[in-house]
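As you look at this complex, bear in mind that one protein chain is not there, while each of the others sits in place.
Lettered A, B and C in written order, each chain numbered from 1.
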């Protein structure tokens, strides 16, 4: 026997405390466990310090399952733990505000799942608290970290599309189509997925000036869940360009179809989450071979691919979370910028302002300007 | 030599007079020449009686080219010709109203290219005049006669999609993207192609109650053409369902992309004109093989295919015109119904009302109800 | 009344005599009637002189339907008619040889549907007879005249793909999948559609040196039809590149799926007949936006589009026949070249030699060289 014990990972570890253990708890736990060896050797090491949740049975099981060193049924224990550097809130929507605010005020860098808060006022308070505390903040608009979306962002920023003439963003799912499904406290199309569509619009084509909107609930009564099955908005960017933004939970066959098309003076782009590795690119050259190209965005010369696999070995949904958390933790370690690639609490608040304007516009039938302050 | 002279076609011929010889004159001439032998033996025979146009050089050439027996530079000659049964107006938009009205008043069955007229008032006058004269009328929303669109209509009418929850219609082209192209009197996105998107919506998912809208012209100044490069509308159907309707002439790479998606309680459909033979169908069964099916709509068991080719021998754009004119002329011969499959002048007027509401909504920023009368 | 009679079409008319009135008779009649006004003013005028067929009831009806001036039940009447310049044989396979040979010997320019003949010997005799008579010949490999296929040919000829490394050609249909369908005298997968796959290979990537092959008939017994449901060949080009060539009549869901992929040193192309307006083009630049582009081949800067419609107004199956016959008749009128774009009887004979080699290779299990002479 001449096995040699492996040397310890010498990189400084970031200690994370997480609130929540559901679908997003699984996605974030997986990301935090994966990124240290995928983003090697420049990425951070992570210490899964503690996980919090209401049910002791479930949170203790999650701790064992994912390798969190400790658990608690009181999120305040995370906030009060001086060893925790980053607070990651993946709990239900109604638990976003208070714990995140407390964490920020305690000097923790803070991650919060979308939507950042239930009201604009709360979102803005979080934004201001993070600024006041000088901590880094992240609103989990993870789709910014799909490589094809990043490439699109970079192309637009570089001017490859020229002036943006119009765009359309839509997030469609179908799990609410069944009128007998139990929904309970589930939020509606605007909160659950609409905010992703809004954030993709802001990230890719810029700030929204005003919106007209419709909200409908052909399926969901107030007894079953938040009665918003579809959200349809006609927005105008500050640049003047028209943009449609929509979300629906009742589009049969659309399993997880966040998609968009962007048309500029020099070309067009389309993308969707069900085929997330593909960016469809049209560059207007006037030549006979112009056409929308299916670019498989996982090559060496693409963004966000260095950590992963060789040519054409495509990524999945979860990689958006891994890339996002790696970016955030790297910024924490190296005092780097969260923006423009990741969404901060400012972006979370901006999305909340758009959501509020959509709600008001739907109620009034009037084109509604996005509030510049809360 | 024992060649036997062919017997004459014994079917009664409909005598047609056509105004216009441009792109649409070519499409309609081709349709009128093709349909007698394709819709054999039940379809009509056609007598290409006369063609009218302003330029004698051009109209006389068109007459020779397409086999019109006569030509004239004054459309009134068509109206006044007692032998002409059907007046087919494929002239420029501004020549739609007066000649068509005169033809109708002269008792001709009348075909008019879209948009039916430049104003709602004119369109309604045409609608009323046709009704008063007891003639059959056709507004050339030819895309109703793509087999895949007909199949979609039939499915929705049969209830195969259940209740319609939301839909989106968009007609995108890119020929105006070049800011140096000469446009002259060309109309804008609402008139040229937007009306097709509106009509597809009405044909497939029903009447529109109200609209919010944006019109922009990032490229086209008033000197170059009608300054509407993009039209974006957020409509609510009378059923309550939200529908986005858009048209753009400045979407690079979209060559002739009229497309839509319709989501109902039982399934979803998508279609686009660049792949016009395909209807993409999702039927919600809950089974593991549910998925959007690429149905190639040119089989024996599909509508509008009987006249054409065997399995999988796909059709092109022009066939929508041939199918449409065959339907209309057959209705003239057999006193059949134009609606619901073809658009009458009532449908042309309805589309004009929607266009007017879009224009007003864009100007006012207010959700605008479609006028129920002119 | 001031209608002016149209001037006659002053172009010289080519007088055509056609044998056959089935599916291909319909396609060719439509082509001959359409091309004079579509290929205006440079194309030929056509005189539909006479149509021949065995059944007087059917051939006389076809004459009336399509506007053939005369009919006959004896194809020899066409051969003997001094007014007929072009003999167009669209009859059943077994009627290809004798009438076409007689027509050629009578000095007619000759069109023959595929396959040119039932044996290599007959095909070569036709090839030689046409050469001896100095007439122009056309084997109806119509898919060469799909604009996307022509563009591919031009790209390859221009060297845009560099050296060809490999390719695959396949023609798949499904109408024989039903084991109870009556087939009668229908030929098998090699004759009906396989020859198109062979011709596409020869047209696009060059001459075939040798083949290995399999023929199977899981469905069709000799009582029902020619017992060849699938043909699979592994060919080696004279250049050395490997090419698979296949045809099947029992591929459920493949309605008319002639398709191919070609890989060269500089790029790749794919195309299929069910989406015939699209050429998918990959050009290897090494840049981050490389991807297969969906080129809609019906723009002004594309081949074979001049006669047709504006940007994005896509074509259908039948246009391949119209383009092909326009090319042939134009060559007859102007003594132009049939090759390389259209297939002559030499190409028909070459395809027959490949088919014979496939048959022998399947029987022997041995890589079989294509005979250089019959």
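We adopt the following convention: contacts are C-beta pairs under 8 Å (C-beta built on N, C-alpha and C of every residue); 3 or more make two chains touch, one makes a residue touch a chain.
In this text the structure is predicted, and so the values were computed from the model without any measurement.
Per the touch definition above, the residue from A:167, A:215 or A:296 contacting the chain not shown is A:296. Between the chain not shown and the residues A:12, A:134, A:286 or A:310, the one that touches is A:310. Although one chain is not drawn, its touching partners on subunit A can still be listed: residues 1-9, 23, 27, 29-30, 33-34, 37-38, 40-41, 50, 60, 63-72, 74, 77, 80-81, 173-175, 254-257, 273-277, 296, 298-299, 309-319.
Touching the omitted chain from subunit C are residues 163, 165-166, 168, 170, 172, 174, 177, 210, 212-214, 216, 218-219, 229-230, 232-234, 236, 240-242, 244, 246, 248, 250-254, 261, 263-268, 282-284, 290-292, 365-367.
For subunit B, the residues touching the absent chain in the complete assembly are 151, 279-281, 283, 286-296, 299, 301-302.
What we mean here is this: only the chains that are shown with their structure count from here on.
The greatest centre-to-centre distance from subunit C, using averaged C-alpha positions, is reached by A.
Averaging the CA coordinates per chain and comparing them to the mean over all protein CA atoms picks out B as nearest. Put simply, the C-alpha centre of subunit B and that of subunit C have 34 angstrom between them. Subunit A and subunit B have centres, each the mean of its CA atoms, that are 43 Å apart. Counting partners per residue, subunit A has 283, 290-292 as the residues that reach two or more other chains.
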